[in-house]
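I have placed the structure first, in the form of structure tokens, so that the comments after it can refer back to it.
With one protein chain removed, the remaining protein chains of the complex are shown where they sit.
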Amino acid sequence: MKAQILNAIRAVYDSVPLVHSITNFVVMQVSANALLAAHASPLMAHAVEEMDDLTDIDAALVLNIGTLDPAWLESMELAGSLMKKKGKPVVLDPVGAGASGLRTRSALRLLDTVRPDILRGNASEIMALAAEIRSADKVTTKGVDSRNSSDEALDSARALAERFGCAVSVSGERDVMTDGRSSLVVEGGSPLMPLVTGMGCSASAVTGAYAAVCPDRLIAAAAAMAVMASAGEKAGARAKGPGSFLPAFLDELYLLDPEDAASRVRVLEA
Amino acid sequence: MKAQILNAIRAVYDSVPLVHSITNFVVMQVSANALLAAHASPLMAHAVEEMDDLTDIDAALVLNIGTLDPAWLESMELAGSLMKKKGKPVVLDPVGAGASGLRTRSALRLLDTVRPDILRGNASEIMALAAEIRSADKVTTKGVDSRNSSDEALDSARALAERFGCAVSVSGERDVMTDGRSSLVVEGGSPLMPLVTGMGCSASAVTGAYAAVCPDRLIAAAAAMAVMASAGEKAGARAKGPGSFLPAFLDELYLLDPEDAASRVRVLEA
Partner (left out) sequence: MKAQILNAIRAVYDSVPLVHSITNFVVMQVSANALLAAHASPLMAHAVEEMDDLTDIDAALVLNIGTLDPAWLESMELAGSLMKKKGKPVVLDPVGAGASGLRTRSALRLLDTVRPDILRGNASEIMALAAEIRSADKVTTKGVDSRNSSDEALDSARALAERFGCAVSVSGERDVMTDGRSSLVVEGGSPLMPLVTGMGCSASAVTGAYAAVCPDRLIAAAAAMAVMASAGEKAGARAKGPGSFLPAFLDELYLLDPEDAASRVRVLEA
């Protein structure tokens, strides 16, 4: 496991993958800075008129529905479909799925039409999406009441991974990721991370960088979260509060100790 | 007064209110970070398709016309009207009112149709809006020449408070707020604050958090500005310039001394 994570980190550093994000307005700057600090290259563009050209040069695409509207959804579908046609990886962050019908439906639509390689969200989002497909399948669901249980999120992640043929990466106090068969866990980070906007979206962006270089989607998902966890934990130790955390986090992402990151990943079930 | 401000601060900390902003592109990140640091929870969304769902879970709504266009104005009107129908508070920041006819008209339209609970702007914006309604009312106005006079801004604030039945909160070297009858003043802050983009917009976002927990609009407005003034003054003492001010400000907002904040509010007229 550790060797696979180290190989993935080395591959990002060697290739500096171009990660194209169609993401929300709130996190564009921090996501771009996280990609640069993580030794990748960011590109943000949403015009349908340039999607064919850009997907030619993109190494990975990250779709994030944080400040969604119908016009942007159309760009996401087009870009996602072009990437898959060109054999390149797509990551979906279903920000706010469960909070509005538009977000839940849009995330499911993108899962269904684009077939992303990795679905990356928090426990609530993953559980809301799983509840929706279970309900549509007339399967009994326990609902989304126990939102904070990572075991419940893991069940939901497995269900989504099986249904859409993707890896699912769930962030939380500890991060879990599954491809429906095997599951991994990543430990680390800082309690300051949820107090800084865009940390989850940056995790999705960095997941794009790892998906670009790593054909094993589960390893890509774990390597990205390990890198975030390692940098986050070191930044948390330096920071006085959430304001000084962000610059410290970007520094630590850039100065990453690959050994420390790789040692944070464990097999949960094989 | 001090006890009321302390109660408001405690109420925000206890409930971590979900503050929905429809705001400008420039300040989305800093506003979200300010809300998180101030112990509230940010949500940014503008699609009309999800306004009914989101206003069900929002604790307050903040409208900010900083990078306005007609499509966003439509979202703001819809979201504002839904919030008022659901009995929840709305804050309006009329960014740039007076600088263009579109902004002045849009701010007045939102004041008229949505009836926000708190109007929060700088002296120039408040005076431009007041001049506009005085002119429409055929009342003689001294114009907006003496833009920097806080007394003139207080007169304008009173006129707007009476006309639209809201509290009006005016930021400046010292902040003043009025509900048309009583007026308060808040002292503190740092000369570096106007050199960082989004400080005023963050004040409006934090005002939303306080409006969510505090039925007295004047107290909500004063508590929010007191929190900003306290954090700003401490950050100013730590910062080397406007760059290091922002992380320091978010740290100090998070580490707030409620006593210090509460002691900054005084009655100007009762």
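Quick notes on this one:
In order of appearance the chains are A and B, and numbering begins at 1 in each one.
Just so it is clear, a residue touches a chain if its C-beta (ideal position, glycine included) is under 8 Å from a C-beta of that chain, and two chains touch if they have at least 3 such contacts.
Small disclaimer: the values here were computed from a predicted structure and weren't measured.
From the options A:F164, A:Y210 or A:F249, the residue with contact to the chain not on display is A:F249.
Among B:G87, B:G101 or B:P215, only B:G101 touches the chain that is left out of the view. Those residues of chain B that touch the chain absent from the view are 24-27, 29-30, 66-70, 96, 99-103, 194-198, 239-244, 246-247.
For chain A, the residues touching the absent chain in the complete assembly are 25, 28-29, 32-33, 36-37, 42-47, 49-50, 53-54, 57, 246-255.
We adopt the following convention: only the chains that are shown with their structure count from here on.
Chain geometry summary: the mean Cα position of chain A and that of chain B are 34 Å apart.
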